[in-house]
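Heads up, the thing below is written out as structure tokens.
Apart from one protein chain that is not included, each protein chain of the complex appears where it belongs.
Moving on to chain A:
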């Protein structure tokens, strides 16, 4: 049986050179293709702004943008990100200045311990790029996969409204 498994066209892939563009920089890493994107970001590239918490796609702490779409980096395997553009929290500053969304979170008290904040900021970015005028319901839906265990949702909601208004 073991031999017959080897007979089909493409052999299984143990290690693979994966090319991903992360924060506008092309990265080539030799990894097992089922390695989680979050582990590549944090452990291989030391981009520790992307947090890891639940590991099962429930908390949103590891939210990043994959080809401009919000994803949980703990749910994406390396092979699924190959050839894609990834934006992490480290990649959204603009000429050394905070992104307007980050500035809004800072000014509106949109974080307490800060652990959920990178994910919240990226979920907000994904929302505002798709819908420049979200109402409160749309904001809540867009951030429904991002948990703040400090329960600072009031400040987060204020920050997203503020970011929406300042980015118009």
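Quick note on the criterion: contacts are C-beta pairs under 8 Å (C-beta built on N, C-alpha and C of every residue); 3 or more make two chains touch, one makes a residue touch a chain; residues count from 1.
Everything below uses one rule, namely that contacts and distances are computed from a predicted model.
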Choose one: "Trigger factor", "ABC transporter permease", "Large ribosomal subunit protein uL23" or "Xanthine dehydrogenase". The correct choice is the protein name in UniProt for the chain not shown. "Xanthine dehydrogenase"
Touch criterion as defined above, residue of A:71, A:101 or A:159 at the omitted chain: A:71
Missing-chain contact, candidates A:56, A:97 or A:168, resolves to A:56
Full-complex touch with the removed chain, picking from A:20, A:45, A:104 or A:142, is A:142
So which bits of chain A touch the chain we can't see? 4-5, 8-10, 12-14, 32-36, 55-58, 60, 63, 66, 69-72, 74-77, 79-80, 123, 126, 140-142, 144-146
